[in-house]
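One protein chain omitted, others in place.
Which chain is which? They are A, B and C, in the order written, and residues in each are numbered from 1.
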Amino acid sequence: MTVKVRFFAVLRERTGVSSTVLTFEGSPSVHEAWQLLQQQYPVLGPFSECVTFAVNREYVNQHHRLHDGDELALIPPVSGGCDREVQ
Amino acid sequence: MTVKVRFFAVLRERTGVSSTVLTFEGSPSVHEAWQLLQQQYPVLGPFSECVTFAVNREYVNQHHRLHDGDELALIPPVSGGCDREVQ
Amino acid sequence: MEQTRLVARILHNPIDLGEMLAMVSDPSCGATVLFVGSTRDHNEGRQVLELYYEAYEEMARKEMERIAQSALAQWNLGKIAVAHRLGHVPLGEASVAVAVSAPHRSEAFTAARYVIDELKKTVPIWKKEVFEGGQVWIGLQSGSGGPK
Partner (left out) sequence: MEQTRLVARILHNPIDLGEMLAMVSDPSCGATVLFVGSTRDHNEGRQVLELYYEAYEEMARKEMERIAQSALAQWNLGKIAVAHRLGHVPLGEASVAVAVSAPHRSEAFTAARYVIDELKKTVPIWKKEVFEGGQVWIGLQSGSGGPK
């Protein structure tokens, strides 16, 4: 199964990409997808404390299970947050 | 001494005048001026319960003393009031 | 001088809302709140045909300035503009407007609400509603719901 991942704002600038596609066996959690993304883009590491997630345009938590064709968005803090520390 | 009196809105329409001049001996209170005005314009009678007064563009109470050259304004209710009952 | 930070106007023609916003524009202010009160086609269940506003103009302007000064003294604001239209106001058009700018939105909202509430309590302006079969003079405070 594949999941489309979208990057915005500081995450888009740091990784240099605005979207990518992840391929999995089974139905991973958002947390598992985030672990994989950190391996592919080590610059994401410091954002673990503050990134939130949306699947198909709805906010979800890290336990949410992904399904084939889902759109996973990495949401850097909307309300101020840890971007300052990782500047 | 003389005092200029101004009438607005419903009071202007009922009396048919927008201003008049009252002449007094001494320094009458606003209440005394209002008594005199009711004699001259009996249509003002029903408004005793709700009219308020301004002298020289400041709200005053009925005990306020008038002086020569003052402008006394009869203020029908700004905040809704007894105009309905006397309609 | 607080005076330069406020504009209070009594108008005999339409209120220019774009101008109200421009008057309170301030590079240090990230928030602007504009309140517009407009004439409604119904009041207390009856069809309103025409509306006229009358004021004790000299005192009304002075009261409007006093209220705006009071707001400037109470909150961290940029500028305030307040305007009331007199005479015949066609249905649906603005009769009163308040614009407030502030560095932060909380103060802009609070001050705009304060100015319009005070204005309706104390400013000597009256409204004549003409409806089918009669007319009535009502105060500003009863503008939304009719006289009590």
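Note that contacts are C-beta pairs under 8 Å (C-beta built on N, C-alpha and C of every residue); 3 or more make two chains touch, one makes a residue touch a chain.
Because the structure is a prediction, the values reported are computed rather than measured.
Chemist: Please identify which of the visible chains the hidden chain touches across the whole complex.
Modeler: Computed over the complete complex, the missing chain touches A, C.
Chemist: From the list C:Cys29, C:Ala71 or C:Ile138, pick the residue that touches the absent chain.
Modeler: For the chain that is not drawn, the touching residue is C:Cys29.
Chemist: What residues on subunit C make contact with the chain left out of this view?
Modeler: Interface with the chain not displayed, on the subunit C side: 17-18, 21, 25, 27-42, 91-92, 103-105, 108-109, 112-113, 116, 143-145.
Chemist: For review purposes, identify every residue of subunit A that touches the missing chain, sorted by number.
Modeler: 6, 8-10, 12-13, 54, 57, 59, 73, 75-81, 83-84, 87
Quick note on the criterion: only the chains that are shown with their structure count from here on.
Chemist: Averaged over CA atoms, how far is the centre of subunit A from the centre of subunit B? Could you give it in whole Å?
Modeler: Once rounded, the distance between the two centres reads 73 Å.
Chemist: Report, in whole Å, the distance between the mean C-alpha point of subunit B and the mean C-alpha point of subunit C.
Modeler: 26
Chemist: Any idea how many Å lie between the Cα centroids of subunit A and subunit C?
Modeler: Chain centroid spacing, subunit A to subunit C, equals 49 Å.
Chemist: Provide the list of subunit A residues touching at least two other chains, using ranges where the numbers run on.
Modeler: Touching at least two other chains: none.
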